[in-house]
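With one protein chain removed, the remaining protein chains of the complex are shown where they sit.
Letters are used for the chains, namely A and B, taken in the order the chains are written, and counting of residues starts over at 1 for each.
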Amino acid sequence: MCLAVPGKVVSIDHRADPLTGLIDFGGVQKQACLEYLPDIRVGEYVIVHVGFALQRLDEESARASLELFGQLGLLEEEFGDAWEQAARQESGTEAR
Amino acid sequence: MADLATPDTAPVDPANWTCPAPLRDQPVVVMGHGGGGALSAELIEQVFAPAYGNPTLAALTDSAVLGLGGARLAFSTDSYVVRPLFFPGGCLGDLAVNGTVNDLAMSGARPTHLSAAFILEEGVELAVVERVARAMGDAARAAGVTIATGDTKVVESGHGDGVYVTTAGVGLVPEGVDIRPQRARPGDAVLVSGPIGLHGVAVLSVREGLEFGVEITSDTAPLADLVAAMLAVTPDLHVLRDPTRGGLGASLNEIARASGTGVRLRERAVPVPDEVANACGFLGLDPLYVANEGRLVAFVPAEHAEAVLAAMRAHPRGTGAAHIGECVADHPGMVVVATALGGTRVLDLPLGEQLPRIC
Partner (left out) sequence: MKYIDEFNDPALARRLLDEIHATVTRPWALMEVCGGQTHSIIRHGIDQLLPEQVELIHGPGCPVCVTPLDVIDKALEIAARPDVVFCSFGDMLRVPGTGRDLFRVKGEGGDVRVVYSPLDAVELARRLPDRQVVFFAIGFETTAPANAMAVHQARRLGLANFSLLVSHVRVPPAIEAIMAAPACRVQGFLAAGHVCSVMGTAEYPDLAERHRVSIVVTGFEPLDILEGVRRAVHQLERGEHRVENAYPRAVRDQGNPAAVRMIEEVFEVTDRNWRGIGRIPASGWRLSDAFRAYDAEHRFDVTGIRTEEPAVCRAGDVLQGLIKPTECAAFGTACTPRTPLGATMVSNEGACAAYYLYRRMTDSPAPQGARIPREEVNPVG
């Protein structure tokens, strides 16, 4: 149910019915139906499943997620116990 | 159990859960039998090998090596069907020559002569046949082989797919060279001659109903020169294989099974071009199972690995060569991938053709 990938809208054919656009998936280009995102604009990213753009990809959210991941553990690291704690956990659980 | 379910939901009765299983004992030929995966292997093991029954065939190598009149002759045949006939970077004719040249080269042979047999469908334009034939002539010259004999048959309209070509080829195996899957040894370095998946993706990009735009071309190329350059470093190459149908994944599995060794692959070391990865991404395919027509995978003794890799990279057909893994004594018969994240997964022999999936 779920194979959907992000691609960038390269062009939109406003005369096509249903509304269609060319999507670039990192050097691979394929037409997709844009009918469910009627106000999408060239240059925006969309999530495409079986030839349909299902949702606009929110670039700000993507950035925020990555920023959050990058900050994980930093607080604990200042106290110097995150790695130790992880190591304790490893030795306890990773015995083969 | 049913009475325990809440009124607004159906009871989940685990005892009744049945799930689909693939039908492996097909009474008819299905496309997967030609896919280079488990179904192809079963066809050979269960139908052809018992019927022909001889030790040469039992080796299941890309080409057979025969002792004839004091010489060691490599001998191979292959049929070529591809749709569409012409694709970015080549056509059926290129595959028909390069494929058989490469099958011979994978036993270390220097290919010399090919045969070419055409099956033409009534109604096909002669210009198409001519284009295929010209491509074969050009490819033969480039590979340094002579197309020495041939045949043509025509089948009624609707009984073929335009043009099918079968080529067979011979070549001489140099003294002291013994290259076959059974010779893989724990400790061998696993090398690949360049980026993978280009041919399969190039063909898919022009397949009816699937068309997508991508600026890559098939990697179809003859590899005998590259093999000669590798043999110049050491005649003691253990295994060579050209990962065509079924891709790198199928070839490595065949080698692991034939030799009773394990293969450990480093995912991040495998050269996958971005376009291949991205096309596979939206189609739901695994690049490790996508076909190549101008690549080889080599199992080389560790002490020669660096020198052989350098020789490959110095050759025009091997500029993108990479050291992608090791042959190991663990998990015999299996290929295990160390993922970029630090996990592992088992890379099994594919069942048959990969199909675009949605899940």
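The definition used in the following text is that contacts are C-beta pairs under 8 Å (C-beta built on N, C-alpha and C of every residue); 3 or more make two chains touch, one makes a residue touch a chain.
Values in this document were obtained by computation on a predicted structure and should not be read as measured data.
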Using the touch rule from the top, list residues of subunit B that touch the missing partner.
-> 1, 4-6, 8-24, 26-32, 209-210, 266, 268, 274, 277-278, 281, 283-284, 330-331, 334, 336, 338-346, 348, 351, 355-359
By the contact definition given up top, give the residues of subunit A that touch the hidden chain.
-> 1-6, 8, 17-18, 25-26, 33, 35-38, 45, 47, 49-52, 54-55, 57-59, 61-62, 64-66, 69-70, 72-73, 76, 82-83, 85-86, 89-90, 93-96
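What we mean here is this: only the chains that are shown with their structure count from here on.
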Centre-of-Cα separation between subunit B and subunit A, whole angstrom | 33
Subunit A partner, complex, touching residues on subunit B are 212-215, 274-275, 277-279, 281-282, 284, 357-359
What part of subunit A is in contact with subunit B in the complex they form?
-> 1-3, 5, 7, 22, 25-30, 48-50
